[in-house]
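Have a look at the structure below, then the notes.
So, chain A:
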Amino acid sequence: MSGPILETRGVTKAFGGLVAVDNVDVGIEAGRVTAVIGPNGAGKTTLFNLITGVYPVSSGEIRFDGVPLDNMPTHKRAALGIARTFQNVLLFGNMTVLENVMSGQHPRSRYGFLEAALRLPKSRREEETITLNAIKYLNLVGLGLYAQRDALSLPLGQQKLLAIARALATEPKLLLLDEPGAGLNRLEKQELGDLIRRIREMGITTVLVEHDMDLVMGIAEWVIVLDSGRKIAEGTASQVQRDKRVIAAYLGEEVE
Partner candidate 1 sequence: MLSRVRGKWSYLAIAALLLFLIIIPFKWFLGQYTVILIFIGIHTMVTVGLCLLMGYTGQISLGQAAFYGLGAYFSAVLTKTHGFNPWLAMLVAALATGGFAYAIGFPIFRLRGNYLALATLGLGIIMAVLFRELDQFTGGPTGITGIPYLSIGGFTFDSPFRRYFLVWFFCLAVLLVSQNIVRSRTGRALRAVHGSESAAESVGINVAQFKVKVFVLSAVYASLAGSLYAHHITYVNPSPFGFLFSVMVVVMAVVGGLASVWGAIFGAATVRILSDEILLRFGEWDVIVYGLILVLVMVFMPRGLFVALKEAYERWRLTHRQRGAEA
Partner candidate 2 sequence: MKHWLSLLLVAVLVAAVVPVVGCSESETIKIGALFDVTGPNSPLGTPEKQVVEMMETQINHAGGINGVPIEVIVYDTEGKEDSCVSLATRLIEQDGVVAIIGPSSTGESLAVIDTVDKAQIPMVSCAADERITIPVGDSIWVFKTPQTTYMAVQEIYSYIQDQGITKIAIMTDTKGFGAGGKKDLEDEASNYGLTIVSNQSYDNEETTNWDPFISKIENSGAEAVVCWGTNPGPALIAKALDGTGIPFFGSHGIANTKFIEVAGDAAEGVIFPVGKMLVADQLPDSDPQKAVLLQLKSDYEALYGEGTCNTFAGHAYDALKMVQMAVEEVAPDKETLTEELKDRKAFAAKIRTEIENIEGFAGTGGVFNMSPDDHCGLSKGCMVVVKIVNGEWVWLQD
């Protein structure tokens, strides 16, 4: 363990009068799988959006790898090594499965308009690397066979895996998964759990927002609990489960 790869200090996000994230301090240990849980509307996805720079923070600071992120735009954060998936998947519907993953290699390749337009050797070399890497990540999530299918022709479970492959293709240090298990059946969830472990073995720090407690308990080494925008507890899975505030927050809420 080499200390936190991501730290938030007093991060707050207010939309008009509504405070979605309220003075949250978290530290994500490098190399660990961390889960962020909490009832609906707790501010989990908003926290992700703040980390990835979709919204600017209202106050507070986010540091990644020791670098303050401030107002850095999303695409630069991706280049630094923050990747994510989305609750509603958001694949590129106008591309094949392989192309989706290839676009994930964007920040890890350099050639631009001019090299592309003239098909300079640099572009061909890079394109080869991009393709090989993309196939590697596709095989990692087990979709190698579907490389040439249209992305949206896959069933939901595989779409979610594809989204993870696309995120992995950016070669991140930190991977944020937003409800990766939602809508999957038991078997698929098991496979997802295995995949997340494999990703951990690759040395990538993973943070997931998840409602499925079995999944969380199975893979998360650290759990952070949010409620109404505030961090109410954190610890190992078993510590959190016993926490009174957590139980109170979940009372009346659906517990899967």
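In this section, a contact is a pair of C-beta atoms (placed from the backbone, for glycine too) under 8 Å apart; a residue touches a chain by one contact, two chains touch by 3 or more; residues count from 1.
A word on the picks: all candidates are chains of the complex that A comes from, given by their letters.
From a predicted model like this one, the values you see are computed outputs, not experimental measurements.
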* To do: Among 1 or 2, all from the same complex, single out the one that touches chain A.
  => 1
* To do: Could you please specify the touching residues of chain A with respect to candidate 1 in the complex?
  => 52, 54, 73-76, 78-79, 83-84, 86, 90-96, 99, 102-107, 109, 111-113, 115-119, 123, 126-127, 130, 150, 166-167, 169-170
